[in-house]
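The block that comes next holds subunit A.
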Amino acid sequence: MLKRMLSCILCLCLVFGCTSLSAAAENDTLNILISAEPVTLNTLESKSNLDTYVFYLTSALLYRSIGLEVIPELCDTMTVSEDGTTYTYTIKDARYSDGTPIVADDFVYFMIKNYLTGDNAWMFVGGEDTINGSLDTCEGIYALDDKTFVVTLAAPNVTFNGKLEIYPVNRAFVEAKGAAYGGTPADLQYSGPYILDDWTIGTSLTLHKNPDYIYADTYFPVRNVGLYYSADISSRYSMWQNDEVDVMVNVPNELVELLGEENCNKYTAGNVVGIEFNTTGFTYTEGDGFQSRGEDVTALLKNRNFRMALCYAVDREALVDSISPSETAFNRYVDPNIPYGESTYVDSFPMENVIPLTGDADKARECLQKALEELGYASVSELPKLSYLCFETDVQKMFAVTMVSLWKSILGLENIEINMQPIQSAIMSMVFMNYDLYTQQLTLNPDNMLELLSYWETTGGVSDAAGFQASGVPSFMASIHANADYDALVESMYANFDEASRYADAAKAEQMLYDDFVFFPLYAGGGFEIVKPYVEGWVNPYLENGYGIANTTVAAH
Partner candidate 1 sequence: MSLLSSVSWKGWDSMLRYILRRFLISLATVWMIATICFFLIRMLPGNPFIVANPLDMTNAERLMDYYGLSDPLWQQYVRFLGNLVHLDFGYSLAHPGRSVNDVIIQYFPVTAQLAVQAILFGIPTGILLGILSAYRRGSGLDYGTQMLTILTTAIPSYVLAALLQLLFSVQLHWFPASGWKNFSYTILPTICLSLGLIAGYCRFMRTLMLEVGQQDYLRTAKAKGLSNIRIIVFHQIRNAILPLVTNLGLEIAGLLMGSYVIEKIFSVPGLGKYFVTSINELDYTMALGLVVFQAVVVVAANFLVDLLYGIVDPRVKVA
Partner candidate 2 sequence: MSERLLTVKDLRVSFMTASGEVQAVRGVDFTLDRGETLAIVGESGCGKSVTIQTVMRLNPEPPALIRGGSILYENGSVKAEITRLSDREMRAYRGKAFSMIFQDAMTSLNPTTRVGRQIVEGILHHENVSRAEAKARAIQLLGKTGLPSPESVYGCYPHTLSGGQRQRAMIALALASNPSILFADEPTTALDVTIQAQILSLMSDIQKENHMAMIFITHNLGVVAKMADRVAVMYAGQIVESGTLRDIFYTPRHPYTWGLLGSIPSLRMDLGTRLSSIPGTPPDLFAPPRGCAFAARCPYCMQACLSEDPGFYQVDAGHRARCWLLDRRCPREVEAPVGRDRTVRKAEREAE
């Protein structure tokens, strides 16, 4: 019986051995080690920026490069009407890899299905009806003919300019596939530079060049792309050392030192992470609506000095540097990458009376003392308990734990408890305002700070429990910042097409936020990437919406 088993093993070895031999090494292949897999290939459902790599598979109407210049891809012409409400696009001749021609309706379908969401429907004529009735047509978005389509805005809107990553999706194809659309490589139409051969979930995606891609001859010289995914840090290291991949994006902090920081290049991804304070003073529960979180807690959180004390106490530079060197300590409320003239907005419009990134222990104690006096507490021990909500991800855990310990050792605050939850449930608690402090991550379009600034607008002009109870605003629209001037300023910016003055207003608005200190900015998200020397012209795909390898070549090695 042993003999039989052994012989079985031998056979297996032989069989698989042969297959492994037959798998010959292809040249002209770019292997990328990615840190997170696409959630789905379903272009209509795809929401998170993890799906960056889906952009390899589909081409856009237009898109913006890092420099934010508009690069037309399928778009031939774009005309804007005098009043700035009607956009008319004509598109080039192009086909999907299966031969189906790309028509204007494909873009319309995408806009209605994917682009139109609850929080931007108001921008378009008939947008609200489409969402509420979950229709698949929209009054303001329609195709004139196969080559032309029109988008009508409710009001002139500067932000729409930015939202140009619109992808063609064939209505008929989607309806034919039904729920299976985007499930397997066969359930997708490819208009982009690459076609997906195989997706082994949790392991790898293999792509090959799409000959029908409109710029197939000029761009994307690499013939095959392999995307490898590994959740284990030491495995990633081994893969890199074993030359299984040519590029590693999002090098884990643990490996940066191991691979040598000088060999990695650092980039900022354009999301701002910081601590948000629940100053609304209420919690929302499905059943019995809005409830107060307690007078003393609210009072404490509403107190600016207390909030600033927390910020002063932390040496953000040292903190970020020791916990996650791939991020950059940051002191602003907007994306660091927004360009302005030659330099960036952030550099052109500095904030006044900022709290230094290195923190200041004495100032911190001073602020706390003030806060205590204002609130009439004799000592810190009397302060009410606060719960600090954070995601159960390694980095966030680390930040939360460390800051709480710093507050303890520097300010003597014992009253802040960490409430760690897996992402989904954490966001639920956040949405229902079930927290006092929360590590908020604000992701945004690099070319549109309004999206971020509008986050701080007061919804329906109310910001307290009673007010919300009255106006049936859903809890997650509840604003934690109430400032009429700020609201007015932001509103005005939507119609302001003059970039210079708009940016100046933005700076004013941001200064207001800063003075109210609603948000305690920690760092600007970023990462390291490491590229083998024989890979030429690599640009991080995250920054280029997946077009990073447009000019990348792999030399013989």
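The rule we apply is simple: contacts are C-beta pairs under 8 Å (C-beta built on N, C-alpha and C of every residue); 3 or more make two chains touch, one makes a residue touch a chain; residues count from 1.
Criterion applied: all candidates are chains of the complex that A comes from, given by their letters.
Since this is a predicted model, take the numbers as computed values, not measurements.
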Legend entry - Touch-positive candidate for subunit A in this complex, from 1 or 2: 1
Inset, instruction - Give every residue of subunit A touching candidate 1 within the complex, in rising order. - result: 2, 5-6, 8-9, 12-13, 15-17, 19-20, 23, 39-42, 44-45, 47-48, 117-119, 131, 134, 177, 179-184, 187, 200-204, 228-232, 234-239, 241-242, 244, 422-425, 427-428, 430-431, 441, 443, 455, 474, 476
